[in-house]
Structures are given as C-alpha cells and as structure tokens.
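Our next item is chain A:
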Amino acid sequence: MSLRAFHVFFITISVLLCLGFGAWCLGSEYAQGKWAYTAAGIVSFLLGLALVFYEIAFLKKTKDLE
Partner candidate 1 sequence: MSAEIAIPYNDTERPDTGLYNAKLGVWLFLASEVMLFGALFSSYILLRVASDRWEHGADILNVPLATLNTVVLIASSVTMVLSWAALKAHNFARYRRCMGLTFLAGVIFLIVKYIEYSGKLGHGLVPATSTFMAIYFTMTGLHALHVIGGMIVNGYLLGPGAKMWQTEPRRFTNRVEVAGLYWHFVDLVWIFLFPTLYLLPGKGM
Partner candidate 2 sequence: MSHHTHEHGGHGGHELSFIRKYIFSTDHKVIGIQYGITSLVFLFIGFCLVMLMRWQLAYPGQPFPWEWVNKWLGEARMPGGVMAPEFYNQLGAMHGTIMIFLGVVPLAVGAFGNYLVPLQVGAQDMAFPKLNMSSYWVYLVGGLVMLFSFFVPGGAAQSGWTSYSPLANVTVPGGETFMSRLLTGQSLWLVGMVFLITSSLLGSINIICTIVQLRAEGLTWMRLPFFCWAQLITSFLLLLAFPPLEAAGIMQLMDRVAGTSFFIPSGLVVSGKELVASGGGSALLWQHLFWFLAHPEVYVLILPALGIVAEIIANNTRKPLWGYKSMVYSAIFLGFMSFIVWAHHMFLTGMGTTINAFFQTTTMIISVPSIIILTALMLSLWGGSIRFTVPMLFALAFLPMFGIGGLTGLPLGLATSDIHLHDTYYVIGHFHYVVAPGTLFALFAGIYYWFPKVTGRRMNDTLGKIHFWISLVAMNGVFFPMFIQGMAGVSRRLYDGGLTYLHAQDVLILNKVMSHSAWLLGAAQLVFIINFFWSIWAGKRVENDNPWEATTLEWATPTPPPHGNFEKIPVVYRGPYEYSPAGARRDFLPQHVPQEA
C-alpha cells in the first residue's frame, strides 16, 4: 500500500473519530450540559465534514501520485 492509500485510510478513520468524539461531547453522561463540550462537539462534527472534503480533494489532486 502506498503512502497515498494509507493517508486516505487514515483520514477516513479520523473522520470516524471526529463523528464519534462529537457524539461523545453531545451525548455522553459526562460531557452533557457543559457548554464547552457542546461547542467542542459541534466543532468536531464540522472538522469531520471538512476532512471529508479534504479527502475528496486529495484523491482528485493526487491521482497520478503512486
């Protein structure tokens, strides 16, 4: 597997982490109701979304990079 493929895999896992962490911030017993965690949760979801766009752009831009 090339670095390109591994990077794509890594970013996919990172997106999942962002979604999971966002859910934890908004939903877990520990973080629920604390405004800082609510904000962090929203930022985390947005970051996850941003990573998805980055991933698509990366795949397009590095097509000939193997």
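Here is how the candidates were picked: all candidates are chains of the complex that A comes from, given by their letters.
One rule holds in what follows: a residue touches a chain if its C-beta (ideal position, glycine included) is under 8 Å from a C-beta of that chain, and two chains touch if they have at least 3 such contacts; residues count from 1.
What you see is a predicted model; the values in this text were computed from it and never measured.
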Quiz item: Which candidate among 1 or 2 is in contact with chain A in the complex shown?
Solution: 1
Quiz item: For chain A, which residues are in contact with candidate 1 within the complex?
Solution: 1-4, 6-7, 10-11, 13-14, 17, 20-21, 24, 28-31, 40, 47, 51, 54, 58, 62, 65
